[in-house]
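One chain of protein is taken out of this complex; the other chains stay put.
What follows is chain A.
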């Protein structure tokens, strides 16, 4: 087999156009009149960190949330600007350490683990729940 050298590749130009993204799904058959409109490359920051100044990242270091798929080593994206609701996954300071739990507001304020081996953390009335922020996304490398 022979090859013909066509010239050097402009790596910069290549990387700019390497992943064109089509915002529409591609149906078989009738083409959408708007099909083929090319958007810019996807930026994960846009998806996961819409408010950078109030977003912090923390690393999970335990197994108390295994039940909803949060494992040790996972990176949690935490947004402080979101008002925590019942059922949100939150990072809170309990006894001087950060912990990730599910927030329960009713019937009483509790931080719920998602693992039977752990007990719920009761927030006594009158004492402040020290919320660090609401977990919005989870980042995990599937190959470690």
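Operating definition for what follows: a contact is a pair of C-beta atoms (placed from the backbone, for glycine too) under 8 Å apart; a residue touches a chain by one contact, two chains touch by 3 or more; residues count from 1.
Just so it is clear, contacts and distances are computed from a predicted model.
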Hey, which one's the missing chain according to UniProt: "Transketolase", "Translesion error-prone DNA polymerase V subunit UmuC", "ATP synthase gamma chain" or "Molybdenum transport system permease"?
"Translesion error-prone DNA polymerase V subunit UmuC"
Residue-wise, where is chain A in contact with the chain that is not depicted?
51-54, 56-62, 64, 75-76, 80-81, 91, 93, 96-100, 130, 132
